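Heads up, one of the protein chains got dropped from this complex, but the rest are sitting where they should.
Going in written order, the chains are labelled A, B and C, and every chain counts its residues from 1.
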């Protein structure tokens, strides 16, 4: 069950650029979280912005009772977290949301990450490895500095394909370029998983559709509460059973959705 | 002339308890400030509270272009300043307000400080010393830990009389006890200067009145702007030329007032 | 111990003066797994119409300085699904259940209330005549004394339960509206809903909310809400429930001191679901510190300058 706790920061690693890895103590998240789930969190050091922010859980350590976030500082909420000192606490509710579901036996998991969207795939890779499922991680950014987790993923032995829009690292072009190359011409048994900017998710959904593959996408709407009550995070979803598209809260019915059900705007 | 600048924190010394010494670069304050003047300052790291706060200038270093504050963390504004890291900036306007005026030749300056009210007297002591004027500093607090500047003042060679309400350090009792003892029975040529809680200022004013001595008190109202326009900091003052008491802004006509003109509430 | 926080409100006994505000706590059941719902004095449901509603397009919410601007547009399941699916699940929780009733017409308000009349678990009806994010009903009714009277009287006629109109702050004279409600048979009034606001995306040169305008809530509006609750409490003898920007015990106390018998916590639910425990603990420690027996001893104790109590 998700728990609402004052979570102390227990470790902090600044990465180049606006990025950082933050590790918090939070027994419930450490024990129960699955890849694709997230926390709503806010540094107690900064009164504003006063709402918590959603961040994907990147890793957990159930033994130590901690979990780790991979953050990009983009505004006051994320920056206040990055500026925390070890020992300071954050209000933290989690784990929240629906996780990624492992592929059916025989199918390979292809994880497609754009920017900070790589965070949940670190954990998903660990889960898949534990279940001895084959997977491959496609990690794309605009330029080389936008791939701050590269080293950690290589050290972790993740099967990795890098790409950058400007070609400064890995395959030049969008992350769908190495993905399509990998999928090749013939029908490969795979499930696609995508987390990143909207346009990227949509592109992956199109790749999946064109090839008749299943795809799970993690959407990234603005969230107010994380628990299904503010109805600020709704996304347009039409499930096979729905007569017409419905606004559904991404925090409780997602953030991971079947790509076929998403009504792209 | 006062200047409004982004002042970087250049040095920071935490003192025991909620106290700290902060040194900022600010050429105008460093060059022009006189003891009793203050700055309006706010850490850029914390959006709330959104108004700046007034703090007395404790010391200046015109050569380096810096000034130092002695802060007690009591609320969000002061704590945000204390939490700053070297290199971070604060919005800072100063020097502001009317300074203490040195005593006439032949008279001794008796500086009476309560709590953080000691800050301007560090600087005033330096000024008096430079002018070769005799002075004595009475520094009182509730308990020994409320006298965090003791060591620095002793090292600086300040003629010092300590007191605490609970007797844990120096003379037991209010700061007026050693003051009155020092003044003795016979009429000593002295001007009293006081900075601290209202009740202490009033007590010092009564001592001065009883002995026919001049006294300058630094008032501590809540301040919104520091430059005479919000009219939030007004205090009731009746100068000899005033037919009746008038609300006067403490930021521009004070914070240092002639004790006789203050209409105590 | 916790009996010290109990309050009487329009015939209801609440175990403490804290209710979850409409639209900020779902139907209550969403929080079942997160907290013990019986720590709440009561739960006010999301606004309910006769039929399910889609609500506004996105974005629906934007943060403002110490505030939140929303235009959800009362997305919801409709009153029948609420009675069928939600109310039974609330059976097991020891807390008051207040249903926030909406309508495009006076008749719809009455009809929704009538449907609730047969549901056992409902303790009171809150009449939402103050939602700024719908084209019909809502604020249009709550900004017009005549319509306010009509809606309240219509709902009053079809239920035996306490009827609590929720006032709009987008009026010049909140006391007038409180009095109109009292005259129309209200058992209490909730004070206040959100203030109409707009935030502009200057890069796109269009409102940030898809709906255009929205309702402002959160600490930003608290000084306005406290003033209005104070004016309403002086104007009527039925109880006033204070709402607006309550984040902690001190904030709740402001409303109680100016005369509110209970309060609702809205936006704070999004920030911290632990808010009720924190506030209740804070209220108890306040009572201890001030040597007061019960929270009722705080209500309406404001010493207003120039007035003697």
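Some observations on this one:
By our rule, a residue touches a chain if its C-beta (ideal position, glycine included) is under 8 Å from a C-beta of that chain, and two chains touch if they have at least 3 such contacts.
Owing to the predicted nature of the structure, the values given are computational and were not obtained by experimental measurement.
From the set B:42, B:98 or B:136, the residue in touch with the chain omitted from the display is B:42, counting the whole complex. From the options C:171, C:186, C:263 or C:295, the residue with contact to the unseen chain in the full assembly is C:171. Among C:143, C:162, C:239 or C:273, only C:143 touches the chain that is left out of the view. The chain omitted from view is touched by exactly one of C:45, C:66 or C:280, namely C:66. The missing chain, though absent from the display, is touched by one residue of B:10, B:225 or B:256; that residue is B:225. Subunit B residues in contact with the hidden partner, per the touch definition given at the top, are 1-4, 42, 48-52, 91, 93, 221-222, 224-225, 227-232, 234-235, 246-247, 252.
Mapped onto subunit C, contacts with the missing chain fall at residues 64-67, 69, 143, 170-172, 195-200, 202, 204-207, 210-214, 216, 218-224, 226-227, 230, 245, 250, 253-254, 257-258, 286, 298, 301-306.
Criterion: only the chains that are shown with their structure count from here on.
With centres computed from Cα atoms alone, the innermost chain of the structure is C. Note: centroid distance subunit A to subunit B, computed from Cα atoms, is 53 Å.
Inter-chain spacing, taken between the CA centroids of subunit B and subunit C, is 48 Å. Under the contact definition stated at the top, the residues of subunit B that touch 2 or more other chains are 48.
Within subunit C, contacts with two or more other chains are made by residues 66.
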